[in-house]
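With one protein chain removed, the remaining protein chains of the complex are shown where they sit.
Per-chain numbering from 1; labels A and B assigned in written order.
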Amino acid sequence: MNWLIDFFGNADNWSGPDGIPVRILEHLEFSAAAFLIAAVIAVPLGLLIGHTGRGAFLVVVSANTARALPTLGLLVLVVLLIGVGTVLPVLIPLIVLAIPPILVNTYEGVRGIDADLRDAAYGMGLRGHQVLFQVLTPSALPLILLGLRLSAIQVVSTATVAAFVGLGGLGRFIIDGLATKAYSDVIGGAVLIALLALAVQLGFTLLNRAVVSPGVRQVR
Amino acid sequence: MITFEDVTKRYPDGTVAVDHLSLQAPTGAITVLVGPSGCGKTTSLRMINRMIDATSGRILLDDQDVRAIDPPTLRRGIGYVIQQAGLFPHRKIVDNVATVPYLLGWDKKKARARAMELLELVGLDAKLANRYPFQLSGGQQQRVGVARALAADPPVLLMDEPFSAVDPIVRASLQDELLALQSELNKTIVFVTHDIDEAIKLGDVVAVLRVGGHLAQMAAPATLLSEPADDFVREFLGRDRGIRRLSFVPAKGVRLGPLPDDLVVDADGRPLGWRSDGGLLPYGTFNPERDSLRAALDAALLSPNGAAIAADGDGRAVGVVTRDALDDVLIRYAEKSLEHEPEPGERVAADDHGRAEP
């Protein structure tokens, strides 16, 4: 508790290029960039694979690989290979690790839809794209959002670890604090990241309420 | 009119689902395709709206080959009802019903108004319009499915085992409602079922298909029962063909006797039971204006003394048919049926069974 008071009570921690507001913004910036790029790639791909049934093995392989690969190892290797100093090398593993949760859940969401529903949609005279966007996507939305939520959480988490290879953001407090044995910084940073993760969680809960039809909303 | 001309469906693995099928589904009538699983009845149905394309042969909708029409356009002009209703879970009932009008570019207000009309037509409370499918019972969902198929007022309706997932009581009432709807709308309906009783109850024409996609027989239900084309059809129809044929004979001709003294009726004249030393005995009634001879016979079998009570639309006893009188009618019918078959038009729409009380 004393550590928390030390951290948040220290006025120096609230200003300058390594102050709390700047670090929060940095963290949000990297996370949002990686998450949005991953979503733009993975949602359409998942919809397409789920709709056509082609390339399903890709989804399974990516999900299993992403879970088995150690984040820290991947970050260290990629940054060493591409080069230290710029943001891009760090962003790449962030994006790569953010894709599988979205891909898997979007695919499962579309694939898990009752064959009768698809049949009825075609039978009513909907065209392929209408079936996909007017029927399959809204029905799969709870799972798509679950995938996006898991991915966002993954990104926040990976961005924290990425401080080790030089990325800014809230992870800096932990990594630098550990290096200098400034444990109040470590705990303070950890609490800030935890709050950020919870905010993301809450954001998705609200989004779920707003965009998912009550007809398909699931308890999850 | 829907015409199958020598239609065959062969799948890439070599299985033949439909084998050189030729038949006509007349305009304004219900044509039932019935047969065991694997007989190609659903495949045949789905070839009409091109959910499946035939390998060879032609299917004509009036005089137009369905293959010449772009599938979505074709399907928007044909109502389609399936077993699990297939309602869109994310849309409210009213929007589900308005699906095809929306696709056809109707104004939203007009489409919804039409949807409300149809909900009423299929007997659903207007309050259900703003619910979601998961909030409805199976029977209600199936009604919505029918309403949705009718929304754009298509001349043709395809129904693929629409009532087989609901319980028998709901099924019977859905069947009755379909017949009532049809007497108003006169659509050209092709109906697929594996249930021969449903086929006989609903069909103006019944096509019996056998495994491998061959047409075994196509005829009016009464003809099917009296003259099955072969052993397969006979076996498929089941054992009580004789009794079931009576469903197609109106009970109107039976001679009504006066109400006997031992029939106890209430103040309004509704029967309560037959008097006996041990209290009231059970009885059966039928409505001579509406019911079939089968219902009359059923009512007679329900009474220990063998007499069926004729009741009017309000349930008041108007007469009694004794066993002897019933025998006379049955014998006359048997003799007559040797000469000619009843026309499909003589069919009795009401339920086949007498009402049993106490």
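Miscellaneous remarks
The definition used in the following text is that a residue touches a chain if its C-beta (ideal position, glycine included) is under 8 Å from a C-beta of that chain, and two chains touch if they have at least 3 such contacts.
Please note the rule applied: contacts and distances are computed from a predicted model.
Going by its UniProt record, the hidden chain of the complex is named "ABC transporter permease" among "Inner-membrane translocator", "Cytochrome c4", "ABC transporter permease" or "Radical SAM protein".
Considering the whole complex, the hidden chain is in touch with A. Checked against the hidden chain, the listed residues A:L25, A:L69, A:L88 or A:V211 yield one contact partner: A:L69.
When the full complex is taken into account, the listed residue touching the unshown chain is A:V200, out of A:A42, A:L141 or A:V200. Of A:L28, A:I92 or A:L178, it is A:L178 that touches the chain left out of the display.
Per the touch definition above, the residue from A:I49, A:A121, A:L136 or A:V156 contacting the chain not shown is A:V156.
Against the chain not shown here, chain A presents residues 3, 64, 67-74, 76-77, 80-81, 83, 153, 156-157, 160-161, 164-165, 171, 174-175, 178, 183, 186-187, 189-191, 193-194, 197-198, 200-201.
The rule we apply is simple: only the chains that are shown with their structure count from here on.
Put simply, the C-alpha centre of chain A and that of chain B have 55 angstrom between them.
Residue ranges of chain B in contact with chain A, taken from their complex: 49, 51, 71-77, 80, 82-92, 99-100, 103, 132-134, 145, 148, 158.
Interface residues of chain A facing chain B in the complex, by the touch rule stated above, are 114, 116-117, 119-127, 130, 135, 138-139, 141, 213-216.
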